[in-house]
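A single protein chain has been removed from this complex, and every other one stays in its place.
After this line comes chain A, so read on.
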Amino acid sequence: MTDLALRLAGATIGYGDVAIVRDADLTVRRGEAVAVLGSNGSGKTTLSRGLLGLATVLGGTVEVLGAPVGRQREHGRIGYVPQRHTVSGAMPATVREVVGVGRLPRLGLFRRPGPRDRAAVAEAVDAVGLADRLEDPVAALSGGQQRRVLVARALAAEPELLVMDEPTAGVDAASQAALAAVLARVSAAGTTLLVVTHETGPLSGVLMRAVVVDSGRLTFDGPLAAVGPVAGADCHHPAGAAAPPVRGYRLDQPRPAPDAVRVRDGSR
């Protein structure tokens, strides 16, 4: 059992044979809450998808919870909240049914959910503050509530690592606050958080460390506070000279020899 949630060493991630994220070094210890920042098209989403096996690791090492991507023996240890604005599919489904899907990885191939699984689903829905909507069709919920359903779906597996893609984008203030409270609780319970976002404001109380991706390279790794307001804006040089890192590690481009820029864990 390793104490590292993530280890990327010289990792190149992309689709087909097109590299999007190049030569990334990153280690995240268990229990950390990390923001992955960057402008649109910077590669931050590709980075997160590489951890989930949704993008291809083209080179280097990517280990998640101690195992290379795709070699996880036990499913359900990694939770995923995709960047999606609604949950509703073509057919009606209740909150309980959608969140119940999140429990399936824990059930293996054929096992049907037991009392323990039903309890985990109810707890996950309760955690995002939708306990009274358990039997409602998801289509009847507001956009922000539907995003919380997706968070509950990820929580239902009781994951050790939670990867979220833009969980606060386009969500009303009440849902953002509810989301921040959930993530604070999950983080306090020891779950590692990796949140891809371009706005850290709503979650600034939860996320401690920030990694900035720019044009496929990791350009900053350090305390979230040191990134400054620049990273919040949708600009192309989030870690630019305007916000000198206080205790972070500015990684200049092109990068020097790998040893010199060993990205260390952020202080937390």
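Everything below uses one rule, namely that a contact is a pair of C-beta atoms (placed from the backbone, for glycine too) under 8 Å apart; a residue touches a chain by one contact, two chains touch by 3 or more; residues count from 1.
Heads up, the rule we're going with is that contacts and distances are computed from a predicted model.
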Undisplayed chain, where the name is taken from the UniProt record, one of "Formate dehydrogenase major subunit", "Zinc transport system permease protein", "ATP synthase subunit a" or "Sarcosine oxidase subunit gamma": "Zinc transport system permease protein"
Which residue of A:Ile78, A:Ala124, A:Ala152 or A:Val213 touches the chain not shown here: A:Ile78
Missing-chain contacts mapped onto chain A: 52-54, 72, 75-76, 78-80, 82, 84, 89-94, 96-98, 100-102, 104-105, 109-110, 112-113, 126, 129-132, 135-137, 140-142, 145, 153, 157, 172, 174-175, 177-178, 181
